[in-house]
Structure formats: C-alpha cells, structure tokens
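A single protein chain has been removed from this complex, and every other one stays in its place.
We just call them A and B in the order they show up, numbering each chain from 1.
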Amino acid sequence: MKRGELGAFLRMAAAEIPPARGLIPLLALLTLWQLLAPGPSAYFPAPFEWWRAALLLWDSGQLLPAFAATVTTFVEGLVLAVAIGVALGIAIGTSRPVERALGPLLEFMRAIPPPVTVPIATLLLGYDVTMKLTVVALSAIWPILLNTSSAAAHVEPLLRDVARTFRLSTARWIHQVVVPSVVPSILLGIRVAIPLAIVVTLLVEMLTSLPGIGALMIQSQRNFQSAQVYALLVVVGLFGFIVNDLFAVIEAIVLRRWPARGGFRSG
Amino acid sequence: MTARRFSGRLWWRPNIAGLLTMAACGLAWELTIQAGIIDFQYLPAPSAIIQGARELVASGELAAATVHTLESVFLGWAIAVAAGVSLGLLLGFSPLLRRYSLATIEVLRPMPAIAFVPVALLLFGFSIQTELMVIVLPSLWPVLINTMGGVMGVHARLGEVGRTFRLSRAAMLYKVFLPAATPTILVGMRISLTLAVVLAVLAEMVGNPEGLGYGVVSQQQALRPDLMFVYVVVIGLLGLALNALLIGVVSVSFPAAAAELKGYRP
Partner (left out) sequence: MSVAGGDTTGRQEHDFVFSCRSVSLKLPYQGGNRWILQDISLDIRRGELLTIVGPSGTGKTSLIRVLGGLTSCTSGSVRINGEEIAGPPEGVIIVFQDYSHALLQWRTVFLNVALGIEGRIAASELRIRVLDALRLVGLEKNADDYPWQLSGGMQQRVQIARALAVRPAVLLMDEPFAALDAMTKASLQDELLRVKQETGCSIVFITHDIEEAVYLGDRIAVINGAPGRIERTFDVTLPKPRDQILTRQLTEFLKFRYAVHQAIGGIIR
C-alpha cells in the first residue's frame, strides 16, 4: 500500500497549511512590487529578477553545493542534538539529585543565546566543519535536553505508584514508561530546535565563510548583487517552511497514539 | 533555584546542591587553567575574565556597547509589540481576515531571522536600521500569534455575558475581551523580548558593527578571549535582567496576569 500511504502523507502535509487564499496578501505584494519596480535595482530588484538570479546561481553550479552544505550540517547537527539531548535529558530527569545539582548550571548555559556560542566555538575549535557541526549541535541541544529532562522529571506521579506496585525494574520503568511519556515533550523541543539549528548554521557560514547558503548570501551582499540576495532569501525561506511542515507531519503521525499533547494525564 | 511553599515559613528553599555544583565547576575551571592541566589556547580562566571586565568597564566600552544593544532591543521590541498586538487583535476578531492572511503568516514565520541580515545590510548599510529590520519581523510573530490566540480563546460564556447585559461593542472589547486575553498577550510579549535580545546580538554580530554582539565578534577576531567572554556574560545577564524587569512591571500593573507569566519557561 505504498501509494496509498504516500497519498495520505501528502494529504497530511497539505492539511498543515491553512487555506490557500491566505496567500493573497503575499502574492499581491509581490505582484505590486513587480509592477512598480520592474527590472534590476540596487535595493529593490523585482521578483522576476530574483528568479533570474536564482537560475544563474543554479547554472553556474554554485547553488546546489552551497545548499547541500547547509542542509548536511543542519541535519547532522540536529540528529546529534536529538541523540545526545534525549539521552542526557532522560538521565538527568529521572534522577532527582542530579537534576537539582545540575539545574542552575543548565539554566546558566541556557541563558547564553545560541548565536553567541559561534564566536566562542570559532576561537576554541578553529575554522572548520567540525566546529560548525559542534556549534550547531550545541545550540540545538538545549531545548531538547531541557524539555526532555523536565518531562522525565514530571512523569505522572500516579504512574510511579503503578510501576512500584508491579515492581518494574528501573530499566523497564525508563524504557516502558518514561520514554513514551516524554515523547511529546521531545517533539516540542525539536520543534523549537529546528529554527535554532537553521539560524546557527547560516550564522556560522556568514561569520566564517565556510561553504553554505549563508556564505553565498554574505558574498552576494558584499558584491551588491541584490537580486541574488533576495533570491537566496527565498531559498532559505522555502527551506525553513518545508522543514517545518515536514516536521509537523512527523509530529502528527507520532502523536496519533497520544490522548492529548503533553503526554499522559490522569482521568 | 526552586521556590517551595514550605509550611508557610521558608517560602524559598535555596538549592544548595545546585549552588555547590556551580561553585565547584567555577573552581575546577580556574584551577585546571592555573595548574596548566588544560590549555585550550583560547580558554581564559574565570579570573582573567573578571580582569577583562574591569578593563572594559574602565574604558567605558562595555557601557557604550550595552547601551547601544539596549536601545536596539527596546526600539525593536516596542515596534514588534505595537504591530503584533494591533494585527493580532484584527485577526483575532475577524474570521474573514484570518482566512485571507493565515497562510501568508505560516509561510513567512519560519523565515530564519538571520536571512534578513544580508538584505538589511543591502538596504541600510551599517546602521541601527539594519538591526531593527532583523529584530522586528521575527519578534512580531509571538506577539501576533498570542494576541490572536488570546482573543480567540476567550471563553464563549464571557461573550454571552456581555450580550445578556447588552454591552456595546466597545464595552465588550474593553471590559471583557482585552482583560481576558491579557495573560496570553503578556506571555507573547515575554517570548518576544527574549527573542529581541538574541536578534539584536545576532544583527550586531553579522550586520551592524556596534553593541554587545559586535563586541563578542571583534574580541574574538582580536584574539582576546578574556574580553570576549566578558561580553558573553553580559549578554546572558542582560537577557535575564530584562525578563525579570518585564515580570516586575507586569506584577505591578496586572497582578492577576503575573502568575501565569512567571510560570512560563521560554
């Protein structure tokens, strides 16, 4: 039933988007722009110029590698953040003494805005892809870790009594109760982490000119290739939009089995 | 720190374990650098950072940078709140407007803030307008969405109460809907403020070379990690301070809403 599943998947993806007529303001703006300021310009190139610049970038073989570099870092960083964040989050959340001890430290580190970690990482780790990956993962990890540990620490107290009545081992407790309980919070954390990861990835590229869309954007800006800048803006926007929509679908599929967002509730 | 109701007496039980851990980490960091065990070439000891702080305060650089960032944050946030609340109210009350604009919002919202930096630089060069362009749009979304959601989420019963007492439309808005939606709107404003700080710093790192964000990047490039960390710490403290300030102001003017605001963790 692959085809049916694909259809259902696509339908779910489409369902996440509000009615299409809501795009009218955006389309109207673009149309107006095109009509009022057609042709190239240093500041406000027409939308059609963006399209032409994009095609140029594609043909010249610059767009695809840059896009691939950005997406690769983003995905790898996010996966790392999820793996480590969830594991650490559960470990911290299930152990009350550890949670209390590490609590303020985590809060302190959370207060540092992720973009600020980029120069720090650059100094400490140098100008390479390892640094880029590290800093993206480090930025994305916080919402995931904090959400997971908070949810793990606040598993429905009644379930704790249930586990003790049935004398479940710690391993079974974590595996069969805690993990399923925290899944909605993990998903929430990932949802917050995604835009963070995108921003940090682009930021690293802009600051260090490591290959990627960000580097391409800054380069275009410095060369005053305005249409290119806008074209890349659209590329980034589309990327962000698609990633968010995809994740919303994944979230919907995974959460189908849960009674309500936020995990188990009593009653 | 966890605040607990502790049989009415000790309202706030300090987190000893937490404090000790923090202190231990700080101490370990200092000692391992001093003893030369760890030598990341560019990782300064806490003592060096404090020394650097004195240097920056004395030269007035720190104060100037902080003031600039604060200006950007407040200006950008104020614009975002004004626009966000107005649009949010419009959309909250008009299903028609919602149908013709929600999709646009959903498309524009995931736009990473940083992508605006090159465009802003193109249009405004090195100036505060560049920062504002980066700050305002993404900060607008939480306020707009929370205002819209807050208005739409007002319980149906309240609307019916207004109608049974035959309140005018203006009275309904002013006496019923706005007060009922205020807690949610305030949460949106708080999210927006935290976001505005991050965005200001971001804009100063890659856009306008002024303020705390630029301080971090310039000291990094000058290979002065001790000074760089001073800026990092100040940025962190700034975020916390502004949040506390907002909660304080809200507690005074909207006591009922303050409780919900404090419970929120961004």
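Definition applied: a residue touches a chain if its C-beta (ideal position, glycine included) is under 8 Å from a C-beta of that chain, and two chains touch if they have at least 3 such contacts.
Remember, predicted model here, so these are calculated numbers, not experimental data.
All shown chains touched by the missing chain in the whole complex, by label: B.
In the full complex, the hidden chain is touched by chain B at residues 155, 157-158, 160-161, 163-167, 171, 175-176, 179-180, 182, 256-257.
Going forward, only the chains that are shown with their structure count from here on.
Per the touch definition, chain B reaches chain A in the complex via residues 1-2, 15, 17-22, 25, 40, 42-43, 98-108, 110-119, 121-123, 197-198, 201-202, 205-206, 213, 216-217, 220, 223, 225, 228-229, 232, 235-237, 239-240. In the complex of the two chains, the chain A residues touching chain B come out as 17-26, 42-43, 97, 100-105, 108, 111-116, 118-120, 122-124, 195, 198-199, 202-203, 206-207, 214, 217-218, 220-221, 224, 226, 229-230, 232-233, 236-237, 240-241, 243-244.
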